[in-house]
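With one protein chain removed, the remaining protein chains of the complex are shown where they sit.
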Amino acid sequence: MANTLNIVQAINQALMNEMELDNTVVVYGEDVGVEGGVFRATVELQKKFGNTRVFDSPLAESAIVGTAIGMAINGLKPVVEMQFSGFVYPAFNQIISHVARMRNRSRGRYTLPMVIRAPYGGGIRALEHHSESMEALFAHIPGLKIVIPSTPYDAKGLLIAAIRDPDPVLFWEPKRIYRAFKQEVPEEAYEIPLGKAKIIDEGTDITIVTWGAMVRDVQKAAEMVKAKGIKPEIIDLRTIAPMDRDSFVESVKKTGRILVVHEAPKTLGVGAEIISIVNEKAFLYLEAPPTRLTGFDTTFPLPRGEQHYIPSPERIAKTIEDVVNY
Amino acid sequence: MANTLNIVQAINQALMNEMELDNTVVVYGEDVGVEGGVFRATVELQKKFGNTRVFDSPLAESAIVGTAIGMAINGLKPVVEMQFSGFVYPAFNQIISHVARMRNRSRGRYTLPMVIRAPYGGGIRALEHHSESMEALFAHIPGLKIVIPSTPYDAKGLLIAAIRDPDPVLFWEPKRIYRAFKQEVPEEAYEIPLGKAKIIDEGTDITIVTWGAMVRDVQKAAEMVKAKGIKPEIIDLRTIAPMDRDSFVESVKKTGRILVVHEAPKTLGVGAEIISIVNEKAFLYLEAPPTRLTGFDTTFPLPRGEQHYIPSPERIAKTIEDVVNY
Amino acid sequence: MGLKNHNPLDNIQYRILDKNGIVLKEEDLPKFTDDELMYLYRTMIFSRIIDEKALSYQRQGRMLTYAPNIGQEAAQVGSAYAMEKNDWLVPAFRELGSWLVKGVPLRNIYLYWYGNEWGSYMPEGIRLLPVSVPIASQLQHATGIAMASNIKGEKDVTVAYVGDGGTSEGDFHEALNFAAVFKAPVIFVIQNNQYAISTKGSLQTASKNYALKAIAYGMPGILVDGNDIFAMYKATKTAIDRARNGEGPTLIEAYTYRLGAHTTSDDPTKYRDDSEVEEWKDKDPILRYRIYLMNKGLLTDEIDESMKKELEEEVASIFESIENKSDTEIEDIFKYHYEVMPPQLEEQLNEYKSFLEGGK
Partner (left out) sequence: MGLKNHNPLDNIQYRILDKNGIVLKEEDLPKFTDDELMYLYRTMIFSRIIDEKALSYQRQGRMLTYAPNIGQEAAQVGSAYAMEKNDWLVPAFRELGSWLVKGVPLRNIYLYWYGNEWGSYMPEGIRLLPVSVPIASQLQHATGIAMASNIKGEKDVTVAYVGDGGTSEGDFHEALNFAAVFKAPVIFVIQNNQYAISTKGSLQTASKNYALKAIAYGMPGILVDGNDIFAMYKATKTAIDRARNGEGPTLIEAYTYRLGAHTTSDDPTKYRDDSEVEEWKDKDPILRYRIYLMNKGLLTDEIDESMKKELEEEVASIFESIENKSDTEIEDIFKYHYEVMPPQLEEQLNEYKSFLEGGK
């Protein structure tokens, strides 16, 4: 059985499925219970599973993440929500000092099968701190996994895989496309393996690596350049850490060119790592400088300026041409 | 007048000088007052300037940084200490949400002339969380500056420049070499400009970029390879963000090869950014893959394993040879 | 009044004016001139109109998200009015009434909610920080500002706001603890509007009220009827005087109610009953103050109407002055990160501008 869902509905269904299949899964966070989350990702869960397994917490991110660590140690699989990824920082100490390290510290005795979900990224005309893309911060920290889906189908399969993963996973949801489009999604639970990128368009002229909401912008740009005879290969990274390096290294060996497109600031954004890996693994194949098209090294602007920040399909297309014509 | 000081003494003298010259400078943090800091960097300050300007605070990093924001807004220049850089994370929200953004948010009305100092890096046989090198986290955040000195002379001049800087500066001190060697340091205040790297050894065969405690290890490695006829150009980055790109870009144009050496984990360490910049600015000059030699993508090991983590002069020398002989 | 006589453990709200506009504590009644009394009324009405018009602009698609203050005007105006001009105000994000008392131009306030960077620019001379979105984080700044006043030997007091939800954050705890340890001249005002978005107080804390949390820090706390503008003024004034006198911080809980939605993105019918809201409409802080002024002969329906009309026109004209004319300049995105723009940023700005100009 399949149904047609957008990303936020697919996430909701993933939670429904897993809570049904595994009664150690619990869901909590700010406003996730009675209200079902400010983006409605957890809607109906409390009604269905009761307020022991789905509940509203006090307003304290460090405690939400920190108690999830304790729950995971004591046999549960907490899936907690940060209301926006911009509000995860009060919990940063818990994440870097404990979420990332408990398995290593305890030599495998205490593992943390937990998921931290958060809506992430810009472009929804929001107030300050509601638009950032800071996945690189977490990708730099040994011991973490971070996943960013770009379609309803992937969102559901990746979230289920994240919940079942024996290790902690940060699951950052591109809220700009929460409701942008629908897709056929199986009703039952299924997994999409973490750590595997996906080639969503095969091509020969340039490798484009991207993820999250930018995937659709890249696809639009690809249509524009295809009209000019350029054939891009598009890779949706899906898991940011640990990264599927082979996916783009192999692709670059074929295309000789690479462009990374992301919303996050340029300096030390994930693009920097991808380019460095390409240098290490495919240097002799390179026919043009590996290139980044990213957000600026500025704070994400408020709504009346945000149109400038996220690389537009037009800018992406222009950059693809520049790299191909190098 | 000059005297011979190690790094921690040079830092202490910088604080002495600036507190004397500018009575808006205040110093506080955990154990910095009566005790003079666990590494003695603030020793004698309270005696000299009284406990209104130099004081011990309760054990709460978010408050230490958060109150410094308020003080800076209200006309002071706070220089606060995080006891170890591994304990800055409770303050991460204050740093990313406010330290980095207050000037931008307020359109220049509220600026933050403040400094956050912390001993950083590994190699002192310490307990968990006392050895990390996480400068990349801060370098990714728009609006921050982060400085890492490598000598007593630089430490003093850079710290004074940081205190005088109208914007907030993170000042990460390589504690492994706090007392490793002494240098002639002028007694009076002087500045070394932020944002400028330093070529500490000129050469023609390979550009090596490094900073902090690794500088000395790189110098040792350079001696080893010089014996084999290789002439490395060594750049001490000094300011990690915003970075002096020209320093290494120009150097690579000359040498055609670059190696970045840092203690931090490889993935999304600062090396990734340097390599990406080199790709963007000097692609056609490259004669070998830009290379990183870094800490592992693991938690920094406890003392009985730490000798494996930090790249040794021998490993550096070997890697230099590999890149030069590519 | 003395704060000592109002132990928050007793869980009794400090109140001067009851919900029918009757003065309960003549001896505590602030000695305001008629002008002052009318100014306070006008400010509450102004706040209400700014909210209502913003909500209607938002419904018409002319405004972005908006967070209304309806029902909390007395808590805001009453507390802010106890401040001197040089005192610092550190807001959370739902303190419109306090901003107005502080003299922030409505233009800025609307620019902020309109999504323009200049909304957070405070004109020189107004000691007010911009909105702090990360809940409770601003309390640290307030304590720091107040500590700086002490260090500099200046007599300014800082007043900081936080919501009931905000009391659960670690920053609340640390800011109050620092304030008490350093005897910082800072007043923390909790606007307990009983909800943090959809989350009720009983899910936020197990303590009987929020004011008593002061005890943990060795500072006085007082529970106040937040819909009584006199009580809010009096409690805040007492705390400010105390702070200015070197006696340290105070925690004030303004027990009030958020009559509207959390923001325009929120639908409160999902989590609370209309009957609860109706009950609180009865306790509307403007209502009771209006009766008081009428009883006193200061206000008539006519004055009231013409005041509202005038304010409505002012609000409309200010909104129109910014509508569709407030896109952020590209340079403005880059300009304010550092005093001197680093080459990286300059390069990114130039690259982008040349892309827009169709160049390379």
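For the reader, a short list of remarks on this structure follows.
Letters A, B and C name the chains as they come in the text, with residue numbers starting at 1 for each one.
Basically, a residue touches a chain if its C-beta (ideal position, glycine included) is under 8 Å from a C-beta of that chain, and two chains touch if they have at least 3 such contacts.
The model shown is predicted, which means the values in this text are computed figures rather than measured ones.
Touched by the hidden chain within the whole complex are the displayed chains A, B, C. From the set B:Arg107, B:His129, B:Lys182 or B:Lys281, the residue in touch with the chain omitted from the display is B:His129, counting the whole complex.
Within the whole complex, the absent chain has one touching residue among C:Ser132, C:Ser149 or C:Ser168, and that is C:Ser168. The chain not shown here touches chain B at positions 30-31, 34-36, 38, 56-63, 86-87, 89-90, 125-130, 266-267, 296-299, 301-305, 308-309, 315, 318, 322.
In the full complex, chain A touches the omitted chain through residues 26, 52-53, 57-58, 60, 62-63, 65-76, 78, 90, 93-94, 97-98, 103-111, 142-143, 145, 166-167, 195, 242-243, 245-246. Considering the complete assembly, chain C touches the hidden chain via residues 9, 168-174, 177, 180-181, 183, 203-208, 212-213, 215-219, 248.
Throughout what follows, only the chains that are shown with their structure count from here on.
Chain centres here are C-alpha means, and the one lying farthest from chain C is B. Centroid to centroid, with C-alpha atoms defining each point, chain A and chain C lie 36 Å apart. Rounded to whole angstrom, the centroid-to-centroid distance between chain A and chain B, based on C-alpha atoms, equals 31 Å. Taking each chain's centre as the average of its CA atoms, chain B and chain C sit 40 Å apart.
Among all residues of chain B, those that touch two or more other chains are 90, 93, 97, 104-105, 142-143, 243. Of all residues in chain C, those that touch two or more other chains are 117, 133-134, 170-171, 332, 337, 344-345.
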